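Note that this complex is displayed minus one protein chain, with the remaining chains in position.
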Amino acid sequence: MRILRIETRSRAELVDVTARVREAVRASGVEDGLCVLYVPHTTAGICVNECADPDVARDILAALGRLVPDSGDYRHEEGNADAHVKAALVGSSLQLLVEKGMPKLGRWQGIFFCEFDGPRGGRELWLRVLQV
Amino acid sequence: MRILRIETRSRAELVDVTARVREAVRASGVEDGLCVLYVPHTTAGICVNECADPDVARDILAALGRLVPDSGDYRHEEGNADAHVKAALVGSSLQLLVEKGMPKLGRWQGIFFCEFDGPRGGRELWLRVLQV
Partner (left out) sequence: MRILRIETRSRAELVDVTARVREAVRASGVEDGLCVLYVPHTTAGICVNECADPDVARDILAALGRLVPDSGDYRHEEGNADAHVKAALVGSSLQLLVEKGMPKLGRWQGIFFCEFDGPRGGRELWLRVLQV
């Protein structure tokens, strides 16, 4: 298992980790298989989406913010209940196919670590590459 | 890796691909293992849900449409920002268990390719079956 360490800079932020995931897959030496990504946090998630236009990431964050407002009728008292809900919606794990030593992504796809309760210095993305 | 090619007919549509996934798993010759499905697009997703009553798929699309309206306060200028958000909510990857050469689904479950920015002729669903 490899750990990618991520520093986030805003309360809510989609961090493009595509290059780092690609590099970790290459470093694993696996030519053909599966790459499993896992977020070990409860107020962050992972998704794949368009990375060409940064407005897409902004729109995703804004839409999630409208669906699950920062403050509202929450019982959890740490002030980050919305972040837990967003993590549940976006999801904590993702798998990518690996071919010729590279994760196979669609033409416009990038991989985003989704911070919903930042900024935080100690975020992690766990990664494992399985040879098939 | 196998590629299922999918043609969609509406802007938003849940396309039942259960039979095609089943056939691809059978064709792989794997008896026992894991089937990984991956959508290489940024305005489409994949989910499992009820396929017996087509109203369920309609309700899912309608509910997503209410949550993330087609037009609104978006910055992405291609007119499909809502589709990117819906893809992030529904997800891009899915795994199924495989036994006796068949994907194991629950009694009422079907597999849906979720189009959010169609109609499009060139959609793909990537599929890989792993022997365990």
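Lettered A and B in written order, each chain numbered from 1.
What we mean here is this: a contact is a pair of C-beta atoms (placed from the backbone, for glycine too) under 8 Å apart; a residue touches a chain by one contact, two chains touch by 3 or more.
Source: prediction; values computed, not measured.
S.K.: For the chain left out of this view, which of B:V39, B:V90 or B:L125 touches it?
M.R.: Selected residue, touching the omitted chain: B:V90.
S.K.: Touching the absent chain in the whole complex: find that residue among A:A12, A:V25, A:A57 or A:A81.
M.R.: Going through A:A12, A:V25, A:A57 or A:A81 one by one, A:A81 is the residue touching the chain not shown.
S.K.: Where does chain B touch the missing chain, residue by residue?
M.R.: 34, 47-50, 53, 55-56, 58-60, 62-64, 67, 89-91, 94-97, 99, 104-109, 132
S.K.: So that we can see where the missing chain sits, which residues of chain A does it touch?
M.R.: Considering the whole complex, chain A reaches the absent chain at 1, 36, 38-42, 67-68, 73-78, 81-82, 84-85, 87-89, 91-93, 95, 126, 128, 130.
The working rule: only the chains that are shown with their structure count from here on.
S.K.: In whole angstrom, what separates the CA-based centres of chain A and chain B?
M.R.: A distance of 20 Å separates the two centres.
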